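Only one protein chain is missing from this complex, and each of the others stays in its spot.
Labels run A and B following the written order; every chain starts at residue 1.
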Amino acid sequence: MYQYFYDLTGNTILATLIVAVFPLVNVLIVALIGVYLERKVSAWIQDRVGPNRTGPFGLFQTVADFVKMLQKEDATAKDIDSKLYNIAPVLVFTGSFAAYAAIPFSSKLIGSEAEVGLFYVIAISSLVVGGILMAGWSSNNKYSLLGAMRSAAQIISYEIPTAIIVLSIVMLTGTLSLDKISNMQTAYFWNWNIFGGAEFGITKFLLIPFMVVGFIIIFISTLAEVNRTPFDIPEAESELVAGYFTEYCGMKWAMFMLSEYGNMFAVSAIVSILFFGGYHSPIGYLGNSLGIEWLIPFEQAFWFLAKGWLFILIQMWLRWTLPRLRVDQLMSLCWKYLIPYAFVNLIIIGVISLL
Amino acid sequence: MALKTEHMVLNMGPQHPSTHGVLRLELEIEGELVNKVTPHLGYLHRCFEKHAEAMQYNQVVPYTDRLDYLAAIGNNFGYALAVEKLLGIEVPERVEYIRVIMAELQRIASHLVAIGSNGADIGALTPFLYLFRDREHILSIIEETCGARMLYNYIWVGGLSHDIHPDFVRKTKEFCNYFKPTIVELDNLLSYNKIFIERTANIGVLPVDTAINFGSSGPTLRGSGIKFDLRRDDPYSIYDRFDFEIPVGKGLMGTVGDCWDRYYVRIREMEQSLRIIEQAIDHIPEGDVQSAIPKRIKPPKGTVYKRVENPRGELGYFIVSDGTVNPFRVKVRAPSFVNLEVLGELCKGYLVADVIAILGSIDIVLGEVDR
Partner (left out) sequence: MKEYFKNTWLGIYTVLVGMKITFKHLFTPAVTIQYPEVKLKLPERERNRLYVNMDDCIGCDQCSRACPVSCIEIETVKSIPGEDLGVTSNGKKKALWVTKFNIDFAKCCYCQLCVFPCPTECIYMTDIFEFSEYDRNNLIYKFATLSEEEAKEKKINFEKFTAEKEAQKAAAAAKPKDEQKPAS
């Protein structure tokens, strides 16, 4: 896609800017719809109605929230460390937004077709840790410090099961590029990785239970990466008021929220690419059967967004069902349960793929 | 050269989302481990005992409502029984039956709040709303009878303020049938959830001798395995006519006396309250509920101490009368005040997140603690 715009404009910077606008628009839309949907879904689960007065069915609720945040006074405490305080939201947002550079939205809408896309995504998501620590420390608030410490430990530990499961998929498919992994799981859902991959044979059926286990492990670990319940200790409302962003107000707080929802979508996009076929549709293409060639990328974008949103909805469903884990239980879950299971999974998948 | 370290003092201030009211807890922590907890009280002190000295005996009843505002019928009940003992009057049978049914309905409503907020502190926000929806049913039954949903002023000295509404029996029976599957659903959603068990089992273990030495009562005491319930061991009103069990904590998921046991005792107590209501609802005798209410309450000189089993523990009223229409002294032995003392013992060596779980399981109401 970068190539296309470069040919169009002849200027590297302009082309880069245009290419970068697409994921930004996506993050904004995800945040807009995500906040609204979170409140509505939580209300339906709890037998309530949710926002329904601002606009029809409360659709303008996020717009109203956004306008409210724009006009808030940027009140900062006196003894904060202002350099760190101001950079922290930027860093957190960059960490979650930069991951979109390598995620393919459809076969034509890819930021950069790097060969090491998956590696890049996992590496750049760890920028978030630095931002959170800066936010917690510079707020000059004991609650924020506690929240930031817990969050740093959590994110760093849960990178490991994620990396191990990603490694097992990479072993199977032999490539780190997200685009190629999607293309290996071409149309029809039985070709998806969770059902054993595209090659038909005895390995496909042997792989299915281990793929399911791998999916569960990576789903849990990515939940922890995004700080969602049951792992939302850094922002535990009833314990630490609001954790590491207690002292932020107005637009800076909005940046944290944006980055949280952006991260949620990025992470569910990765899970769907690795296991559920990325942007390919489960039932064949309308464009193919009707003979309209240019419809296919749009259909693929539609399926990609649908899968991303499905996982976001599952994350919201989990949030309103489960209580919160304590910090040391979270650590023991990661190191004592997820990592051994992930390692054993890796070894068995390696053995099976050799057959 | 050794680094000089000191413990961090964290203040869970009067305004906090999960201390149940305006309670200030000063925690001395070392990283995440808690060394010492000091509660600071008095933010809700409203001079109830001093007010009572200026009122007449029947005017004190609205003030007793506001002590433990989540279980107001129990407060009225205790006060009415104390003054009736001082006066030496007997109330009609119908009054006794209705008082017991109302008290048990109130016990269920109060435990619903306790369990709901316990879950909400730990992070499960959904059962909180489900339980409040069930509490609505109880509050509308009581609202039809006496006119108010939370501060009833219903049980007067010598009788009741209103007779029960004609629909009361039918609606209570409907509620009993509605509530049994809800307890099963709550068990599935919250009690046996592995994450909830991890958060509450083996946390805040209250040994038996500590519980007795600190004078705790109610589910806090019964969670440690002691079968002591005032309705059985010091019966008042007509509780000795009903057949019910007293649930105790058995350490099903951890040690005896941990937070899960106290939570479990509350759920089983709700079931036993349903049992009492079902036994009593069909046998309410006829009569006049206001026939024994005295015109002017002027008890003889003397003192009385009467205790009832409130949902949170043993509520006691000590009344000193000097022969006039105003009481000389009304002292309230509030269960939450005494149970709160145990917090300092229970929190040693646990993490900050556990302090909240333990506080939720002791279940205090600041209106009682500060009076």
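The criterion applied here is as follows: a contact is a pair of C-beta atoms (placed from the backbone, for glycine too) under 8 Å apart; a residue touches a chain by one contact, two chains touch by 3 or more.
Since this is a predicted model, take the numbers as computed values, not measurements.
*Asks:* Touching the absent chain in the whole complex: find that residue among B:89, B:148, B:226 or B:284.
*Replies:* Selected residue, touching the omitted chain: B:148.
*Asks:* Out of B:21, B:39, B:62 or B:294, point to the residue that touches the absent chain in the complete complex.
*Replies:* Missing-chain contact among the listed residues: B:62.
*Asks:* Kindly note down the residues of subunit A that lie in touch with the hidden chain.
*Replies:* 41, 43-49, 52, 216, 317-318, 320-322, 337, 341
*Asks:* Which subunit B residues would touch the chain omitted from the figure, given the whole complex?
*Replies:* 55, 58-63, 126, 130, 133, 136, 143-148, 151, 153, 161-162, 165, 185, 188-190, 192-195
Criterion: only the chains that are shown with their structure count from here on.
*Asks:* Could you tell me the distance, in whole angstrom, between the mean C-alpha positions of subunit A and subunit B?
*Replies:* Distance between chain centres, rounded to whole Å: 45 Å.
*Asks:* Which positions of subunit A touch subunit B when the two form their complex?
*Replies:* These residues of subunit A touch subunit B: 42, 45-48, 142-143, 146, 229-230, 232-233, 236-239, 241, 320-329.
*Asks:* So in the complex, the part of subunit B that touches subunit A is made up of which residues?
*Replies:* 8, 10, 16-18, 32, 119-126, 129-130, 133, 189-190, 193, 195-196, 198-199, 351-354, 356
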